[in-house]
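Every protein chain of the complex appears in place save one, which is left out.
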Amino acid sequence: MTADDARRLLRTMWRIRHFEERVGRLKRTDEVFGLIHLSVGQEGVAAATCLQLRDDDAVYSGHRAHGHALAKGALLPRVMAELMGRETGVCRGMGGSMHLVDVEHGFLGATGVVGGNIPMALGSALAARRLGGDTVAVVFFGDGAVQAGHFNETVNLAALWGLPLIMVCENNGFAEFTPRSAHTVVERVSDVVSPYGIVRETVDGNDVLAVWERFGAFLARARAGEGPFLLECLTVRLRGHYEGDPAAYREAIADEEWQKMDPILRLQRHALAQGWVDEDEPAAIEAEAAEEVEAAVAFGRESAFPPPELVAELVYAGSDA
Amino acid sequence: MTPSPLDNDRLVWMYTQMVRIREFEERVKRTFEEHPGVIRGHTHLADGVEASIVGSVANMQPGDYVLTTYRCHGYPIALGTDTKAIMAEIYGRATGICKGLGGSMHLCDPSRGFLGTSGIVGQGIPHATGAAYAAQIRGEGQVVLCFFGDGASKQGAFHESLNIAALWKLPIVYVMENNGYNVETQTHQEDANAAAGEDLSVKAKAYSMPGVTIDGGDPVAVYETVGAAMERARRGEGPTLIESKVYRLSAHGNLIAPPGVPLHYPEHEAIAVFGDREQYEAALKGDPVPQFRGRLVNDGVMTNEQAEEILKAARDEMQEAVTFGVESPFPENDEALAYVYA
Partner (left out) sequence: MSHELPYIAAIDEAIRLEMERDETVIYFGQNMATTENAPFRQQFGNDRVRVTPISETAEIGMAVGAALAGYRPVVELYMAEFMLVAMDQVVNEGPRFRAMSGGQVKVPLVLKAGWGFTAGWAGQHTGTLTNMFMGIPGLKVVSPSTAADAKGLMASAIRDDNPVVYFHNYLLTLDHGEVPDGEYLVPLGVADVRREGSDVTIVANAHMLNQSLKAAETLAGEGIQAEVIDPRTYAPLDVDTILESVGKTGRLVLVDSAPRHSAASNVIAGEVVERGFDLLKAPIVQVTALDATVPYSEPLEAYVIPDADRVAAAVRGVLGTAPVGA
């Protein structure tokens, strides 16, 4: 990791953090609609993986997708506008929080059905292999998706065909309000794929350096034609499962404990110690991110809602035939 | 703890069941020639798999459950269901075990713990898991035997079910009959473990569940392994995955064709698709039924005369089943609507 990488990572994580927290506030006044899942606490994984990818690499995510979309390059104001249901949103207000898609930046899609994205990513990996270049497919999912049948169907096929698929599991220990221990006896997600000879690793997902390094190594191998890979990132979702979840099913993390774990603060401390950034640089990065998010809210508010005609227009794609 | 040792009577009983299943399947196959048009749709035979079936269900105690796939004739035969009622079912008659409504793929005999089958690959696995959940909360020490094929282990339902069974320590034994084929796809063409030269029982690792691979052609080995797993389940220690390596001696199923085209059993896929006569002939040489007969005679458990009597009795029984089936009436029309709702 270079100083420049660290700066980009910090910038990306702060942008996600402020975006998420701002969305949380907007949710209280219903300026964003529907069910909202925030990734506060998990920014390190999104940033340390997506920043190493290119626009032609396909990324898939699930219901907790804002961070992945932003890190993959989706324009922040357009993601905000999407959540606010505006026509200027990445999906013209048709998708919302759980269904972000930004083709231009290779964010092929998020799906609200747990694990539904995993076989789709397999399809992109198959396409990548057929196209013959060095592009890869990356799919993000939670620990809860691993118990779904399609996960196993995908793992078998990816292994059988040796596809350039990198599965990134953000294991935050909970699926909705249920701890992992009530879902499975297999503590580590990486153990679930152990029968399939998949190259796999479990890392501290709040350790941005570790995720960066492990993911980078997998990515290099995937670009060279190897695969599949599974990277399990142990992480913490700081807020409730959805905005409005009182999270009574678990103990909140004490603030000072979180200060130690927070992926952003950890990287900041490291960057300062390495002399990669000046003393006041992190604060400046953060302030800039906060401003950007405020501007995005203003952009969203100024944007129009999509016209009703759009609904019918989008039912079928026109034929290229 | 191991299952109770097999005395001579029990060994002969096992052999008898194997022969009965073989003879039954032979008669199903022959029905296509002897009584064209009597069997419709799709049948799947268990010839070659008898040792695995009999060795497994020999461990069942009253109250235990079994759920299987569409390849389901063998289990109820070993459990004691009247072969006349099974044949009549396959012929679509009112006297069939399911009154002619189910057919070959959907046999069911709850009175013997056989809760049914699914014709959809893999979907019987969650059913069996649910029966094990019921058994667990009922708390009477029942155990479930769940049979499925190697192909079914690529179905999401397999993964979901085994995870839950391991988590809840359900009293169930998963017996994967690995016959090396999903229709005409060889296991290594579709399974990452098989492609890597591994046993399919390694899949159990994903669920922190014990997994064992056994020779499904040896009924005693099957009996002991499945029995030990059932005992373990009965003690509340949870599920086991057993890969029972078998070879089906017939093609996957009879010809698939629209009405009007005569149905029959084609050649085994090893030959018909892969031109691999050697593979098939090696399997024939290892045919578990004559193998077990030789072993019992050799060990002095059974005489050749006894074996011939068993065979003759089975042949007579199956002839009766065929005659009974052919002569039985079809169900009345109102039967079609009689079971829509309970």
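All chains are identified by letter, namely A and B, in their written order; residue positions are counted from 1 within each chain.
The definition used in the following text is that contacts are C-beta pairs under 8 Å (C-beta built on N, C-alpha and C of every residue); 3 or more make two chains touch, one makes a residue touch a chain.
Keep in mind that what you see is a predicted model, and the values were worked out from it rather than measured.
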Among B:L11, B:A58, B:I77 or B:V121, residue touching the chain not depicted: B:V121
Chain not shown: contacting residue from B:P76, B:G92 or B:P288: B:G92
Of A:G109, A:G144, A:P263 or A:P282, the residue in touch with the unshown chain: A:G109
Selected residue (touches chain absent from view) among B:G103, B:G180, B:P210 or B:G227: B:G103
Touching residue (missing chain; options A:A3, A:A182 or A:L314): A:L314
Touching residues on chain B - with respect to the absent chain: 39-42, 89, 92-94, 96, 98, 100-103, 105-106, 118-123, 151-152, 154-157, 182-186, 189-191, 257-259, 261, 273-274, 330-331, 333, 335-337, 340
Absent-chain interface as seen on chain A, which is shown: 58, 60, 89-96, 99, 101-103, 108-109, 111, 113, 116, 118-131, 137, 149-150, 153-154, 156-157, 160, 306, 310-311, 313-321
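Just so it is clear, only the chains that are shown with their structure count from here on.
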Where chain A and chain B are represented by their mean Cα positions, the distance between them in whole Å: 46
In the complex with chain A, residue positions of chain B that touch it: 154-160, 163-164, 166-167, 190-193, 195-196, 198, 202-208
Residue ranges of chain A in contact with chain B within the complex: 147-153, 155-157, 159-160, 182-186, 191-197
